[in-house]
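Of the protein chains in this complex, all but one are displayed in their positions.
On to subunit A.
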Amino acid sequence: MSTVPESPAAPIGPKYKEEEEKPHATVSKPIKHSNVHILPQTPQLIALLTMIRDKSTVRGDFIFYSNRIIRLLVEEGLNHLPVISSSVTTPIGHTYSGVKFEGKICGVSIMRAGEAMEQGLRDCCRSVRIGKILIQRDEETSKPRLFYDKLPEDIAQRYCLLLDPMFATGGSATMAVEVLISRGVPEERILFLNLIASPEGIRSFAERFPKLRIVTAFVDQGLDEKNYIIPGLGDFGDRFYCI
C-alpha cells in the first residue's frame, strides 16, 4: 500500500476567504484527460463524501448523502448534452431568449450498485427511460461476464447516462460500454457517471474511449491488492442496500 502515492490535501473554500480561514481536507487527484470531468471540490462536496466514506455512517444517512452527490453528478452530466436556441414569452410579457433540450436520453445502470443512482437521475429527469446491465465476475476466468441486459429498443437514438458509483479497475464499465456500442450507441453519446474512481482505472478507461465523457465526484488515492479503491467507502451496493 505504501507504493500508492498520497492524495493531495488542500485548503477548501470560496475565493473570498483567506487561505488560513479555509479548513484543509484531502481532495481529488487531478486527471489530465479532457474527457474526464471531476466535480468542483467544494467544501460541501467534501463534507458529503466524508459522510459516505465514514464506516460509522448509518444506512439511512448513507443513502441520503450519496443521493445528494448523485444529483450533483447528474446535473453536471446533463450539461454535456446539446441544446438548441429557443425564445419564449415570460409570464410578465417579456421575451426570454433561452435554449431547450435537444435529443432523447436514457439511463443505463450497471446492476446492482448502479441502480442506487436511478433515484438521483429521476430527481432531475422525471420520466427518463432506464435500461439495466448485469455484469458479474466469472468464477472460472475471473473476468467480467455479461449475464443480463434490458435496454430501451431505440437506445441507438439516445444519449446514454451510464451509472456505476464505484470505478475501480473499470472491468464492468468497459464491458457495459462495449454492450452499448454493440447496440448502436455512438461512443460520443455515452456519459459515464460515477462517485469515486481509481486514478489508474479512470486513466485507462479515458484513453480506451476518448470520445466518451466521464463525470466523477472524486478520484481516490488508488487500488489495494484486492483491487478495492482506497481509502474508498467499502462496498457501495452493500452499504446502500443491505448493511
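Please note the rule applied: a contact is a pair of C-beta atoms (placed from the backbone, for glycine too) under 8 Å apart; a residue touches a chain by one contact, two chains touch by 3 or more; residues count from 1.
We adopt the following convention: contacts and distances are computed from a predicted model.
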item: Hidden chain of the complex, named as in its UniProt record, picked from "Vacuolar protein sorting-associated protein 26", "DNA-directed RNA polymerase III subunit RPC6", "Uridine kinase" or "Ubiquitin-conjugating enzyme E2 2"; value: "Uridine kinase"
item: Residue among A:44, A:136 or A:157 that touches the chain left out of view; value: A:44
item: Contact partner of the left-out chain, one of A:98, A:184 or A:210; value: A:98
item: Options A:158, A:213 or A:239, residue touching the unrepresented chain; value: A:239
item: Contact footprint on subunit A, counting only the chain that is left out; value: 9, 12-16, 23-26, 42-47, 49-51, 53-56, 64, 68, 71-72, 75, 78-79, 81-83, 86, 88-92, 94, 96, 98-101, 123-124, 126, 224, 228, 230-235, 239
